[in-house]
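Right, I'll just put the structure down here and ask away after.
In this view, the complex is presented without one of its protein chains, the others remaining in place.
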Amino acid sequence: MIDIQSQSDTRAIALLKVGVKGLEYPIRVLDKMKKIQYTTAHVDLYANVLPCFKGTHMSRFIEVFHQYREDISMHRFLDMLRQVRSSLEAESAFGQVSFPFFIEKAAPVSGLMGMMSYQCHYQGRVDSSGRQFTVTISVPLTTVCPCSKAISSRGAHNQRGMVTVNLELGPFFWIEDIIALVEDCASSPVYALLKREDEKYVTEQAYDNPKFVEDLVRDVYTSIRALQQFPSFSVEAETYESIHNHNAFAYTEYHRG
Amino acid sequence: MIDIQSQSDTRAIALLKVGVKGLEYPIRVLDKMKKIQYTTAHVDLYANVLPCFKGTHMSRFIEVFHQYREDISMHRFLDMLRQVRSSLEAESAFGQVSFPFFIEKAAPVSGLMGMMSYQCHYQGRVDSSGRQFTVTISVPLTTVCPCSKAISSRGAHNQRGMVTVNLELGPFFWIEDIIALVEDCASSPVYALLKREDEKYVTEQAYDNPKFVEDLVRDVYTSIRALQQFPSFSVEAETYESIHNHNAFAYTEYHRG
Amino acid sequence: MIDIQSQSDTRAIALLKVGVKGLEYPIRVLDKMKKIQYTTAHVDLYANVLPCFKGTHMSRFIEVFHQYREDISMHRFLDMLRQVRSSLEAESAFGQVSFPFFIEKAAPVSGLMGMMSYQCHYQGRVDSSGRQFTVTISVPLTTVCPCSKAISSRGAHNQRGMVTVNLELGPFFWIEDIIALVEDCASSPVYALLKREDEKYVTEQAYDNPKFVEDLVRDVYTSIRALQQFPSFSVEAETYESIHNHNAFAYTEYHRG
Partner (left out) sequence: MIDIQSQSDTRAIALLKVGVKGLEYPIRVLDKMKKIQYTTAHVDLYANVLPCFKGTHMSRFIEVFHQYREDISMHRFLDMLRQVRSSLEAESAFGQVSFPFFIEKAAPVSGLMGMMSYQCHYQGRVDSSGRQFTVTISVPLTTVCPCSKAISSRGAHNQRGMVTVNLELGPFFWIEDIIALVEDCASSPVYALLKREDEKYVTEQAYDNPKFVEDLVRDVYTSIRALQQFPSFSVEAETYESIHNHNAFAYTEYHRG
């Protein structure tokens, strides 16, 4: 049967990324408490295409990923990309996988357990010169506005927000540890389950600890930098302002000097 | 050229709705202050298909809508549906159109102007027995939690929320009036533009006026019922809880007895 | 500590649904081949509130769901709703859970395995008079347009589409069986992994078997009705037309007479 994709191409244009987008798969990832965690993922996989070839063989991405699906820890994900690269005889292979990561979390006073979900994202590339790998983690949290608190005779506007950190992989780390670090920088963490005694605690803790998006980004930045573990990283904060129908946003980056 | 859709069908199954979904069009609607307002819409159009026909003629929905696009006030929308019904020789025609509706709103103390956007939705049906028409309007707003305020020694959690009302059309009404009615039931309205003096005002007003989702729904329900203008309506409230990563929700309905 | 929600309310307005929306949880469901399947879900839980009460106790929804999370088969889901109803001393409790359901599927010629994902949705209600429960299953598939095939001298436009069935629960059934039934009504099923011999097979099978959205709905309707297993059901089809930037849609319902 004719193989159109392998025919030669005369347009002399290299393609940086060609592949499949939007696969949905059940996956397993590492879990600090329970060893493994079952979750579900959206997956994109690409490889480069040299100017001389007409196209790539899309089915091979699926064949390779299907073999690795059972366990998508960070190092396995890079092994999978190496396999994509070799299967497609490509110079570089790229992949992304996005999944909710679950942690059972105790309410701060009652100690009752609820489940929290944190969106995570691996992004990797392998080529002849090595590999790049970043992990993105989004952490929902509460912020109380310092300005509103300072100028108002009572109350202060507050809201749910999201801090997203993007980390270049250095030594092994646990997703759970980064989530805890970010939550420590919030006016308060958020919880799935809060009884009245917890709600009182969370309300007062947040009010005593007001933060702008700018503060969140700087405090998370400072805490991650202090770990001396990531060659580069970025931090962004977005808060769903309770007094507006738009969001506040702040962003910065670190690159080891 | 053969007309497959008009061929007869032997499966003896009536189809309640057949049509086109996800058209995007620029439209014009009525505006209380400026007479007309330009906005953009997502449009779905359907008609029934009798058991004896194989299918409908999808292109006619577009032909009809294209003629009416310039002005989609509520009564024009119903005229358009009548035209769909007749063009397709159908018993019933259905349509939905969703669009952001914009109101320039002054900040409560400084009086500075910003633009607010409110998602609106028309839903209509015409058949031999007459017409049905409902308008859905979503109004973002702030809520302060009465429980958090009552049990905490300082502060109170608050958040952005959304009240959505669905109104069966009786006599003519202005979208702007319903939005104002809903905003009056909130702990505070939200604004695009607030200077510090406005932020102090909004923070204190909201703190003095705490509301559960249950309160929002009951207060909006009471206000709309008092208008004695709508044969039936529903009210729902959803608040993006600042202390959780999920939302609180309440819903009820009114039907003239 | 004061319990604001249990205070009496004088507005005399019953609330039909009050609760929590947008919980994310890892869950387990039944799997015909593997006995159980791990997946992830979005969950909404509501109860009614009588006119005399100010509000509901939102934390109890989470407490109950957290106990049931490990196994959300259909009957367990209804047990969970009964527990919500009793925990909140409500007349009626409502719940929805949406999750991707995964099936490993063999390519039609090569037999190579890929993973397919099908969005599923349980929706239930329990009250003093009994229970209602429906299951919604969305099945992606291919359609070739019969009109385009009939009028064109070569080729025929085709596209991905989605058939969504909503089934009122009667006797036990497997999600896998409904998915197979729907795929049998398509021009062709879709697959995650297809080699060239599979692509030839799928292309020709689809071309030989053209279907309008109207045909899909009627054929799925006929097949489900023949099972004589569901007291009522609906079928809808939406196809992402390859020659338009909007979709074609058809819908109908069955109610046991």
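We call the chains A, B and C, going by the order they appear; numbering starts again at 1 in every chain.
In this section, contacts are C-beta pairs under 8 Å (C-beta built on N, C-alpha and C of every residue); 3 or more make two chains touch, one makes a residue touch a chain.
A quick note: this is a predicted structure, and the numbers were derived from the prediction, not measured.
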{"item": "Residue touching the undisplayed chain, where the options are A:44, A:71 or A:91", "value": "A:44"}
{"item": "Omitted-chain contact residue, chosen from B:89, B:184 or B:197", "value": "B:197"}
{"item": "Contact with the hidden chain (one of B:39, B:87, B:123 or B:223)", "value": "B:39"}
{"item": "Touching the absent chain when the full complex is considered, from A:9, A:31, A:71 or A:168", "value": "A:9"}
{"item": "In chain B, positions touching the absent partner", "value": "1, 3, 23-26, 37-40, 59, 62-63, 66, 69, 100, 102, 112-115, 117, 192-197, 200"}
{"item": "Contacts of chain A with the absent chain, listed as residue ranges", "value": "1-2, 4-5, 9, 11, 13-24, 44, 46, 49, 54-56, 58, 146-147, 150-151, 212-215, 217-219, 221-222, 238, 245-253"}
{"item": "Missing-chain contacts mapped onto chain C", "value": "116-117, 140, 142, 144-145, 147-148, 151-160, 188, 190-192, 194, 196, 199-200, 202-204, 206-208, 240-246"}
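Everything below uses one rule, namely that only the chains that are shown with their structure count from here on.
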{"item": "Inter-chain centre distance, chain A versus chain B - centres from mean C-alpha coordinates, in Å", "value": "34"}
{"item": "For chain B paired with chain C, centre-to-centre distance based on mean C-alpha positions, whole Å", "value": "25"}
{"item": "Chain A: positions in contact with at least two other chains", "value": "117, 192, 194, 196, 200"}
